[in-house]
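In this view, the complex is presented without one of its protein chains, the others remaining in place.
In order of appearance the chains are A and B, and numbering begins at 1 in each one.
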């Protein structure tokens, strides 16, 4: 028979996966709605983010610089929507580290019309800090470009 | 050590969040597939819905009128798909009230071609009635329009 300890561990795993999906949603809210975004609420201080042509940003200050580039601000000026789907979460056995995968569909507005800005695939590494999950690493690729399949291989069959 | 009562409370919270995400999905099924939609299965009798230019609809009869406007029926005539993403759910401590947030990406068909109809942000207030979650309030804004950020501020950082 299952013990209370077993059930608590399984419950904690479900709660962790739920919290991580919420974090991904809140990242979207920050990038789309935040003025300025509160990056410390979603990224750890030692975040490493690598997203295609822009290369790697390390730490919150570099993340902030990345998202205040004129090119980025101009792209989302009229409104953007970062929609995540197909999110898969693997928790480490310690319960305080995890890896997640998911797709992004980003629309931006141009002259009142919506158009697809990017369709991406993401792999996030996460850590629980004082009870709250944060991203510690993010890799992003445009679907169909270069080595994008490599990002998701670990979560196939 | 956790008690059975603790675990049951945490389990009930996870089940509630799951049921609310399903309700949001079933709303989409009703609006896209229902002829006529069964609004009483998703909205409470005292529903208040406010969605941009159309103003506020109060109660099921006004909801029904809203969704039988010629403009709405014409928009979805060839087919529509309401896809929700980034759903976040906060349960009240009593377990019978909740607030949820999420994005919508609505495509409609025109002459056999799909096009983006609206990209919205939603905030729903919910109540559990006889065991079933229902929407009691819904606010919707088009992404990028007016005070849309205000809707989601409570669920940022």
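The definition used in the following text is that a residue touches a chain if its C-beta (ideal position, glycine included) is under 8 Å from a C-beta of that chain, and two chains touch if they have at least 3 such contacts.
On a predicted model such as this, the values are computed, not experimentally measured, just so you know.
Undergrad: Tell me which of B:67, B:84, B:101 or B:133 is the one touching the absent chain.
TA: In the full complex, the listed residue that touches the missing chain is B:84.
Undergrad: I'm checking contacts with the chain that's been left out. Which of B:38, B:92 or B:129 qualifies?
TA: B:38
Undergrad: Tell me, which residues in chain A touch the chain that this view leaves out?
TA: Residue positions of chain A that touch the missing chain: 1-4, 7, 10-11, 14, 17, 83, 85-88, 101-103, 105, 116, 119, 121, 142-145, 148-149, 152-153, 155-157.
Undergrad: Taking the full complex into account, what residues of chain B touch the chain not shown?
TA: 4-5, 7-8, 11, 14-15, 18, 22, 24-26, 28-30, 32-35, 38, 40-42, 78-85, 105, 107, 109, 114
Here is the rule we use: only the chains that are shown with their structure count from here on.
Undergrad: In angstrom, rounded to a whole number, how far apart do the mean CA points of chain A and chain B lie?
TA: Comparing mean C-alpha positions, chain B is 24 Å from chain A.
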